[in-house]
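The complex is shown incomplete by one protein chain, all other protein chains being positioned as in the whole.
Let's turn to subunit A:
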Amino acid sequence: MFLNKLLPRHLIHAKSLSTKTITKSTSALFFKPEVQELLLKLTRIDLSKVFRKQKYGQELKPPEYKFLTTEEVEKLKEEAYNRAIKKMQMPPIVPARDDSKLEVLSNDKELLGHDVCKYVFTDITFGISDAKRIIVVREPDGLLREANTNERHRMNNIYFSRPGATYKHPDMFEEENLKALCDRKEYVFILDRAATQYEPDDQLYHNILNTTFTHIHENNGFDHLRSTRHFGCLVFFLANNNIIDNLLLQNLHCNMIEDAVWLIKVYQIVNPESKCATVEHIQGKDTEFVQSYIDLDSSKKDILSHFFPSQFLCQYNGIFLSCG
């Protein structure tokens, strides 16, 4: 085993973005059923986008045609929607694994110098997930410890390789290549590949997410992610870092006041100490709820409040305001 090889430096020490690290408590918030529900609603599932033709190099089957009654069609539509919801499962947001604090299982000094290389022991029992599999390393000096992230990735890839994941780290996640991809607006591709390549608790995965989401936020590329499984993660990232204003502005621009309300609700749950956290949403008073957020917490008050009154009027006069 060549486990002594270290990861390329630039991958680990990707430029430290001024984003909050995910802690256990934020991760717990993400898994809350109400947050999951809100994030799913915000995703705005578009069936034509979810079930678009995927190109894995597979053999294609001809479509099936059926005669159905209206009831049966409705039933099938519902089934399709349920399948779409399953496809919208968000990659979990969990705290990054800390490789500097590996659990030491035993330190047998008698074994000192038993070999020149490390021994890795992997539990390959059927039915254990990659995240929970027990992998330990015996160092040449007799130390028996938990395997670190890189060792876990390599062992899991050797014994239970995932389709689409590679043993080596793809070059596209290097800083310059990643930036080029972001500039080309290939956000979905980056996020999909990162999700298949890495475990959600990998530090590299967190770095990639931070870079991509920051780029999306700065360039207002929210529409690229809408109706994909990553939109919920994006919203959670924005709420966690207190930068939901751009998305809110876009929602208001496009007359999606409902989405704005859900977004602020997520923000309230993620930031319970914020000023607007105590404001309760009353049904039918969406605009006031959004207004209260803008007044209390928004950092772009002037832009939002300048825009908001006209939006308010338009909605009540029934005039369709064009986007942008």
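One rule holds in what follows: contacts are C-beta pairs under 8 Å (C-beta built on N, C-alpha and C of every residue); 3 or more make two chains touch, one makes a residue touch a chain; residues count from 1.
Here is the rule we go by: contacts and distances are computed from a predicted model.
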Would you mind picking the UniProt name of the chain not drawn here, from "Small ribosomal subunit protein mS40", "F-boxfbd/lrr-repeat protein", "SKP1-like protein" or "Checkpoint protein"? "Small ribosomal subunit protein mS40"
With the full complex in mind, choose from A:Gln58, A:Thr125 or A:Gln283 the residue touching the hidden chain. A:Gln58
Logged for subunit A, residues touching the omitted partner chain are 27-28, 31, 33, 54-60, 87, 89, 91-92, 94, 129, 131-132, 162-164, 166, 170-172, 177-178, 180-181, 186, 189-190, 192-193, 195-196, 200-201
